[in-house]
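Attaching a single structure in structure tokens format; questions to follow.
Note that one protein chain is taken out, while the other chains of the complex remain in position.
By letter and in written order, the chains are A, B, C, D and E; residue numbering begins at 1 in each of them.
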Amino acid sequence: MTRILLLNPNTSASVTERMMVVARKSATPGTEVIGHTVTRGVPYIATRAEAVIGGAVALEALAERAGEFDAAIIAAFGDPGLSGARELLDVPVIGLAEAGLLTACMLGHRFSVVSFSTALGPWYRECVTAHGLASRLASIRLLDGPFRSIAEVPEEKADLLVRLAQKAVEEDGADVIVLAGAPLAGLAGAVKHLVPVPVIECTAAAVRQAELLVGLDPAKARAGSFARPEPKTSIGLPPPLARLLATAGDDMSTVSN
Amino acid sequence: MTRILLLNPNTSASVTERMMVVARKSATPGTEVIGHTVTRGVPYIATRAEAVIGGAVALEALAERAGEFDAAIIAAFGDPGLSGARELLDVPVIGLAEAGLLTACMLGHRFSVVSFSTALGPWYRECVTAHGLASRLASIRLLDGPFRSIAEVPEEKADLLVRLAQKAVEEDGADVIVLAGAPLAGLAGAVKHLVPVPVIECTAAAVRQAELLVGLDPAKARAGSFARPEPKTSIGLPPPLARLLATAGDDMSTVSN
Amino acid sequence: MTRILLLNPNTSASVTERMMVVARKSATPGTEVIGHTVTRGVPYIATRAEAVIGGAVALEALAERAGEFDAAIIAAFGDPGLSGARELLDVPVIGLAEAGLLTACMLGHRFSVVSFSTALGPWYRECVTAHGLASRLASIRLLDGPFRSIAEVPEEKADLLVRLAQKAVEEDGADVIVLAGAPLAGLAGAVKHLVPVPVIECTAAAVRQAELLVGLDPAKARAGSFARPEPKTSIGLPPPLARLLATAGDDMSTVSN
Amino acid sequence: MTRILLLNPNTSASVTERMMVVARKSATPGTEVIGHTVTRGVPYIATRAEAVIGGAVALEALAERAGEFDAAIIAAFGDPGLSGARELLDVPVIGLAEAGLLTACMLGHRFSVVSFSTALGPWYRECVTAHGLASRLASIRLLDGPFRSIAEVPEEKADLLVRLAQKAVEEDGADVIVLAGAPLAGLAGAVKHLVPVPVIECTAAAVRQAELLVGLDPAKARAGSFARPEPKTSIGLPPPLARLLATAGDDMSTVSN
Amino acid sequence: MTRILLLNPNTSASVTERMMVVARKSATPGTEVIGHTVTRGVPYIATRAEAVIGGAVALEALAERAGEFDAAIIAAFGDPGLSGARELLDVPVIGLAEAGLLTACMLGHRFSVVSFSTALGPWYRECVTAHGLASRLASIRLLDGPFRSIAEVPEEKADLLVRLAQKAVEEDGADVIVLAGAPLAGLAGAVKHLVPVPVIECTAAAVRQAELLVGLDPAKARAGSFARPEPKTSIGLPPPLARLLATAGDDMSTVSN
Partner (left out) sequence: MTRILLLNPNTSASVTERMMVVARKSATPGTEVIGHTVTRGVPYIATRAEAVIGGAVALEALAERAGEFDAAIIAAFGDPGLSGARELLDVPVIGLAEAGLLTACMLGHRFSVVSFSTALGPWYRECVTAHGLASRLASIRLLDGPFRSIAEVPEEKADLLVRLAQKAVEEDGADVIVLAGAPLAGLAGAVKHLVPVPVIECTAAAVRQAELLVGLDPAKARAGSFARPEPKTSIGLPPPLARLLATAGDDMSTVSN
């Protein structure tokens, strides 16, 4: 049995549940996906400031659940805390954006990121750049109106998002569309027949990539920049995270497995 | 049942068989991997000229076998013919290098490519660049001595390759090692405990990524640069490839399924 | 009177005090530098994971002290939380690395970053890249031995760091040396005569750049990606940060001045 | 007497003839241009798949004619097989795009590529990038309607192409226009007075650059990535190409001169 | 007393005077700004050819005034002669563009350059690129109509420039606006309330950055690419420049202090 933690660094349980519907459907037999909604932070991360907070909260949650999963997904497009989590944990951790973007790379040369709020633009662009994939980005296309509820964005905005995706193909040269943002989970399946290029469902991609990484059974880095950091004392952090930081790589098993 | 064609664009059946051992072991239940060794070309592609030939031969083989598989792997690091194949076929096609490199991206920030012959260097570097991943390449490290037989490189060179990988970690800042080249299939599993960072087995990564793409069930592009080319008559090409080129996207089902 | 908050996102008060010695000496008359050591986190940030935590803690501290300063310095090389802080606050915020690197750009074409621990390398490299300055980076040179105490690194390591800086000039083509890391505050002044190119004291550069920004009196962005985020409710965050997130840009004055 | 092989990797003899008219006019006295239309492949290459095939066919043709020329032009914009040919042959080989783009670099800083079919866009863009010239590309502008006959595109589309070129100057900042695509041979001369910046005739540029390279009498690389590949046996390739692959660099004279 | 030479490499005294008004207001107490208008060259530099001339004239003027200042500003956006001046002089030299662009980097992630003549575009773009800041450039927006007098551009064009700046924010994603060009000195202060992001006054930024560099008291490079060039005899140059070129770095004090 492969256990995958789907960690939503937003506090919106409804969004977690939406992703869990897709995750359960996408997982192959023998995989259990465990949803986790953080209990600190904001309902949905949309800016750099919120991503900073969400990154730290994600590390806290991963430390708290360490030992309960074989791989983890940081389930917010933008991947808050991803590199840090990859250092700290001894199991694979992947980001929702990372999984979606790398999967898109196998279906075309240039992808467009389509989402529901202009506020997300700079954070998403910096995320694509941080992954070193800027040369494969055709465009980021975002809706600019308000939305009623973060829980029901796909229902409210499906038509407009499809139109954006079509424009990205027609005008920006997109070979693939990445529907970005945890709240859009499930939308790709519903609209893919309306878009003339492959449409990536990031949640499904992330679950499958997490399974793939578990299947490859990579060793935890013992050198290089993703080896466990030197043990450190800390002040004022939640005990599980403090313990994880205080533990040397050699003793990892006692902490996280 | 998911059928994956593992297409070796080299004429060395022994190398295909080596990859098939890994492929069968890596595939999840319900997947059949079909090995195919091309019958035109060179025993192993090592230069740009040979890659040009191998790319065309790969297209011929894919056309010949079209309809027999749900996804195909172009199983030579360097991915000869990959973009062209992705245009022509209506099922996912991925490259051995592409699968290895993108998988490496999920296990660290910078990877080194390690292989057995300096002749491969320029082709591999141009491959990494063509995938837009140059910013994530820590180094390419290659052995420079001759080898006895392409069929037994891993047995002959394991120790030297491990030493190269260790140097890539120590001196080049590699977070992940990609053991590159079809003839090295199977080596990663044998030596991963000797290298202090994750070591990518490209054949396993490719089989799993192919399964993943089939699982996501992406639509064939009907627009953008990976839509089927306009039908064209041709001269002197093998009949299956000529038929594939002559067929419009709308009629694909009659050709390739 | 210009008030500048020198915010140390590490918990080491001794490091803050070391920076404050330099800051007081560098500040022009009419500037008051206020030191602040965070009370959550690790003694010194050296990895991506610690930077994620330090970034969130920095935002908490900035929110707590909002209204007490005309500009803030995030005083850890690596600039944890910088972009987020720049969104949230209505006064200028600059990073220790940012100030040092941009100042170096005015004294030569390529700079080398020199510091005391190899662990810092990846984080520093990603920081330079995130600032868009990778093309001006000649090298990062780091000591690889252990150190006795974070409070006394400059005394212990001065000779070795000077030798590294000299090598960066001789072998890497550095036109300027950036002595990086809060614990090295004060070292540049002590060793600059031993290095044949300009040596940047980041703390001094940061204090002066903060004064400069206050002097230019830039308007807070009301549009673009550094405008205040839309107000948001949050859960479990320290009250000052929660209030700051909950406040619209239009009402900023009531929160932060 | 300098003999230049103008090798059209498309099967359209009419296009070869069109290029030959320009080539004969451009060649300086003492140069004989030999036209060669391939007898395998497609009438005109427009996609990556067709370029893969055309690249291999180009190598076959070059091997077949080896010894008959002092330099060769791969006369399709996109330069299929160019790097491979440069490895294999002991005389200079240049591409139609390469010659046009590099010549354009000497007449301005940024160039636009103008051609007659949107299908060509991705292939052309990847060609410019592969030559390392993306930073000098102002734009690619392409007509999107159908055309009656590949043999008469210039006559049919001249006005529209001129308008595109003018727009590239006015809106994209082009300093030079590269009229791209073998079928457009001869058009530059006819329309250059209608475009307010230099217009490159690629066929003329290629003939002249080929003459220039012959004149410089460069040694064939005996090291580096364009030295002759190690001799290799092959299966199923046309005999001249098989012989060329089977011949070591030291014995080249017996094969190709 | 800190003496800063504001060197206008244009021959327009009225533009120097406009900058001096801003410079005097921006300088902190204890700074004397010395205006200098060159007596050779063109009234305002707008093209690469004029910048080449202006660069040489700037070196002549700096040599002539050497010893009278503690830092110099090359006060034309485009920074003609900047790198050369930095080699030759033993005090800091900064460019008007350099100061504006680097200061903008501390107030947002991407900046737009806004100015009054389309002729300036290529020169400005090449300047941003030469400083290694192209990845932070959102756009260059330029007015395209004629202007009545170089001395009164701000009065004549303020409304149009504000509109351009607003468009750069709305359409190009600018976080900061850099009002570029010596003739626009003083405009930023007058219009900053009309633009919803920070607007950089380059003259003020340059004066303040010059003060900052003097305050940091950097050593003149004795190695690296900004050390004094080897002494050289010359022909036909103005005596002060000839003397400066003829003087070794070790004897600099006798020349320039």
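In this text, contacts are C-beta pairs under 8 Å (C-beta built on N, C-alpha and C of every residue); 3 or more make two chains touch, one makes a residue touch a chain.
Everything quoted here is computed from the prediction, not taken from an experiment.
Remark: the omitted chain is touched by one listed residue; of D:145, D:218 or D:236 this is D:218. Although one chain is hidden here, its contacts on chain D can still be listed: residues 26, 28, 83, 86, 92, 94, 98-99, 102-103, 105-110, 131-133, 135-136, 169-170, 173-176, 192-193, 195-201, 204-205, 208-209, 212-213, 215-216, 218-227. Listed here are the chain E residues that touch the chain not shown: 11, 39-43, 46-53, 55-57, 59, 80-81, 83-88, 119, 121-122, 126, 130, 225, 229-230, 232-237, 241, 245.
Here is the rule we go by: only the chains that are shown with their structure count from here on.
We define each chain's centre as the mean of its Cα atoms; on that basis chain A and chain C are separated by 29 Å. Centre-to-centre, using mean CA coordinates, chain C is 53 Å away from chain D. Shared contact sites, meaning residues of chain A that touch two or more other chains, fall at 83, 86, 109, 121-122, 126, 173, 225.
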